[in-house]
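One protein chain omitted, others in place.
We just call them A and B in the order they show up, numbering each chain from 1.
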Amino acid sequence: MTLVYIAMALLGLLFIGVPVGFALAGLGAALIALKGLPMAMLSQNLYGSLDNFVLLSVPLFLLMSNILLKGGVGRDLFDAVQKWVGHWPGGLGVAALISCGLFSAISGSSVATAATVGTVAIPEMTRRGYGKGFTLGLLAAGGTLGILIPPSIPLIVYGVITEESIGKLFLAGVGPGLLLVLLFGIYTVIHARFSKTQQRIPKASASERRVATLRALPTVGLAMLILGGIYSGAFTPTEASAVGAAASFVLTMFFLRTLTWRTFYEAVRHSTSTTIVLFLIVVGAKIFGKAITIYQVPGMISDLVDLHLSSVDGFMVIVTIILLILGLFLESLSMLLIMVPVLFPTVMALGVDPIWFGIFFVILIEVALITPPVGLNLFVIQAISSTSLGVISRGVFPFILLMMLSVLLVYFFPQIVMWLPFAW
Amino acid sequence: MNMRANNEHKGPPIPGLVWVDRASELLGRIGDVLIVLITVLLTYEVVARYVFSAPTKWTQDVSTLMQVWFTFLGMALVLRKREMIRITAILAIAPAWVRYLFEAIALIVILVFSVVAASKGYDMMQDSLRLGRRQPTMMAFPNWVGELPIVIGFALLALQSLVELIRLPFGPAPQFSVSGEQETPAAESDKSSQVSAS
Partner (left out) sequence: ERTVRLSLQLPLKHQIGQNIVFFKDEVERLSNGELKLELYDSAQLYKGSEIPQAVGSGAIDMGLVLIDEYAGTIPAVGLFSVAFMFPDYDVLAKAASPDSPIRQKIDELIRQTGTRVMWWQDYGPIQLVSKTHLDMPEQVKGQKVRVLGKPSGDFVDALGGIPVKISGSEQFIAYQRGTVDIGMTGTTAIESRKLYEVMDFVTITNHAQTEFLVVINDKLFDSLSDQEKKWMSEAALAAENKIRAETKKENLDSEKFIAEKTDMKVINLTPEQVKAWQKAAEPAIDEYIKSAGPVGQELVEEVRKLY
């Protein structure tokens, strides 16, 4: 019963529009007070949830993405990739997809990836006769790679709350990230075979390729610096985020000369406010998590699971369904922050690998980002393209199916996730 | 979901209210400076380690402390600008009086929580000062340095939510949309150039 009351109170607060962070924190505080426990629990958790060096990579990766976005590196990247694969059937789509994958390797955010590549790829693709629904769906879905291919803000947050290695989580995201690029790519090429309007673009000459590639090289270099830096052990993920932000600033301000002091300040301001908004949810989720622990809620949930499903299969099916439904309405990171503390004890008890579970969870977050009515990537693509949510949602549907296919593949072939972190 | 009420309420013209706005604005801007400083510090740390072979012992502690500061100091400005993440699926289609009511409830939740957090934070800081608590890190900073922004930040957030609550009945009914942008084309270009954490 307690479980039902708490869930109803939380959903009530959320749906009347109390900001997510304060709905969690307020309800958590109320639960602690109701149990007659000292409110000192509150103040300590406020401090404790942010006193964390690993979490610091969140604002810094955001800053880096914002600087690159303002510096317009999306165009150079897309141009270069297009010169190599643009003449294939569905070549522009494949180019957009690969650009998303490459940008994902420097951005920790799906929204940034969708916005950066979408801004340049959508007009180009529609001009060449690519269907609106398909184009927008591809960019919305391709953008979600941003949180699977490292660096990734949700993986950082998952690592912080479960105390798993961020380095391992990042490596684990590479395999499934490439798998999704491959699945989306195959679909794009097949789709092109049946399209009557798509125009093939002529194959670029060697010199065209060289010029475009040279311009995109600094951005690719940036990705290598960050990932190479983390995996060679040269620096920690947090240091990598700082070095990345500083390097993007130098790159766009002094070399590409596409950043101005004004747009730089805008990038900083957006990064600060987005971080605060996010950290308030982190803090709220922490307080709420502590409160429900005192009420033994995680125990009740694992008891339910034990009673009704004794197998990992059953548990994963239920978790997938719950996350798909929550993902329709909940903002993606809120979903992670609310659900991981609740599910994690059972995950450990069932012997599911925590690194694998993190990747599984993030793929479902990606799905949440593109399922209507609430999907941040849908909104971003909507803002860029001025198209109705309905058109985008229909276009994105095949990609949701492909993502579900990848969930199945990752479930039946866990090596896709595990080979890199443990083989390296 | 990243939806905002599209306007900051203006009236009534009570002079004290503006000062709260200004304080929020100022502390929020300090946060911007801190983020840039953190970037510089940590980049310097990497350079110091590899180029000069002389890593510092303090950048990690100092930058983590700055993170605590900019987050709590910037909360009030985020509220003022209505940037917090909230679910607006129901708000978007609700009649005006419901939107007034729900907005008021949201502000009251923030107000009450902030008052409790500020006062409990103050107790914690007093305790740390009395016992001379220090962090068990290389720098061994006094604990109160990290606890002070909780007191300041939530006190300011309490004031700001009170101010917004006073303004609420004087302004037009708050407007929400499912995506936040649909009805306000001016916001589109801004939105597409903004990065969210997801």
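Criterion: a contact is a pair of C-beta atoms (placed from the backbone, for glycine too) under 8 Å apart; a residue touches a chain by one contact, two chains touch by 3 or more.
Remember, it's a predicted structure, so these values are computed and weren't measured experimentally.
Asks: What shown chains come into contact with the chain that's not displayed?
Replies: A, B
Asks: Check each of A:126, A:213, A:258 or A:293 against the chain that is not shown and name the one that touches it.
Replies: Spelled out, the listed residue whose C-beta touches the missing chain is A:293.
Asks: Out of A:345, A:373 or A:398, which is the one that touches the chain we can't see?
Replies: Touching the chain that is not displayed is residue A:345.
Asks: In the complete assembly, which of B:79, B:111, B:124 or B:148 touches the absent chain?
Replies: B:124
Asks: In the complete complex, the non-displayed chain touches which residues of chain B?
Replies: 49, 53, 55, 57, 60, 123-124, 127-128, 131-138, 140, 143
Asks: In the whole complex, what residues of chain A lie against the chain that is missing from view?
Replies: Touch with the absent chain occurs at residues 37-38, 40-41, 44, 48, 163-168, 231-234, 236, 289-290, 293-294, 298, 345, 348, 424.
Just so we're on the same page, only the chains that are shown with their structure count from here on.
Asks: When the C-alpha atoms of chain A and chain B are each averaged to a single point, how far apart are the two points in Å?
Replies: 23
Asks: Which of the residues in chain B come into contact with chain A in the complex?
Replies: Per the stated touch rule, the residues are 1-2, 28, 31-32, 35-36, 38-43, 45-46, 50, 60, 63-64, 67-68, 70-72, 74-75, 77-78, 81, 83-91, 102-103, 105-106, 109-110, 112-113, 116-117, 120-121, 123-124, 146-147, 150, 176, 178-182, 188, 191-198.
Asks: Using the touch definition from the top, list the residues of chain A that touch chain B in their complex.
Replies: 13-23, 25-26, 29, 39-40, 42-44, 46-47, 50-53, 55-56, 58-60, 62-63, 65-66, 69-70, 109-112, 115, 119, 147, 153-154, 234-235, 238-239, 241-243, 245-246, 265-266, 268-281, 329-334, 365, 369, 373-374, 376, 378-380, 382-384, 386, 389
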